[in-house]
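Just one protein chain is left out here, and the rest sit where they should.
For subunit A:
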Amino acid sequence: MKVLVPVKRVIDYNVKVRVKADGTGVDLANVKMSMNPFDEIAVEEAIRLKEAGKADEVVVVSIGVKQAQETLRTALAMGADRAILIIAADDVNTDIEPLAVAKLLAKVVEEEQPGLVVAGKQAIDNDMNATGQMLSALLGWSQATFASEVDIDGDKAVVTREVDGGLQTIKVNLPAIVTADLRLNEPRYATLPNIMKAKKKPLDEKTAADYGVDVTPRLEVVKTSEPAVRQAGIKVESVDELVTKLKEAGAI
């Protein structure tokens, strides 16, 4: 079975995001970019399936600007076998919407015929939490989102999901789309020798036009603004003072 993992290049999760003064977006110039953390987890899961003999090839795909090559190289260094880069924008400020990403991924799926797609649950830049579900709809496949455990069992996958009430386990037909939640695994670091080896692994470059997919956004960004800032509070010296303050504020 082949496993396909879509990986997104996003601002590193440690970077403090700054909204541009003119309200056109956030400042992405000269900031550290990394693989979306949920996608690292997805790549790790795919590699583990291969190591367990349940998958035979791991293919990673990224859609966006040319620089997403670096993200794909990271995935290759972790242990993915092959990469596909779909260039769909030339400005780093252009975000390709989940619907367009899902349409492109559906085309890749048609070509590659994977038995499983493991995506991240959410991209930490747009916080959409949508692409996996959308891809699954477009393909008419089953979906198992927010996964904290995945077990391949013949032509089914048994997936435990993190839901509001706790945990839910479902069994889905393969091929399926799984989206990775934080506790699915702890992704490995790429070692230096593997980073070197990854440079020689195949990375195919395509464009959105090659797949005939229109990536025009459906949502026009009218403006991007700073969230309301909280007034700095005070430090209290003791538990007694805290209780007094909370009573004064009517909080208890």
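Observations on the structure shown:
Just so we're on the same page, a contact is a pair of C-beta atoms (placed from the backbone, for glycine too) under 8 Å apart; a residue touches a chain by one contact, two chains touch by 3 or more; residues count from 1.
Rule of thumb we're sticking to: contacts and distances are computed from a predicted model.
Of "Electron transfer flavoprotein subunit alpha", "cytochrome-c oxidase", "Multisubunit potassium/proton antiporter, PhaG subunit" or "NADH-quinone oxidoreductase subunit M", only "Electron transfer flavoprotein subunit alpha" is the UniProt protein name of the chain excluded from the display.
Considering the full assembly, A:227 is the residue among A:193, A:212 or A:227 that touches the omitted chain. Residue A:172 is the one among A:172, A:198 or A:213 that touches the chain not shown. Within subunit A, the residues in touch with the undisplayed chain are 11, 13, 16-17, 19, 26, 97-99, 102, 121-122, 124-138, 140-146, 148, 158, 161-173, 176, 181-183, 217-227, 230-236, 238-240, 242-243, 245-246, 249, 251-252.
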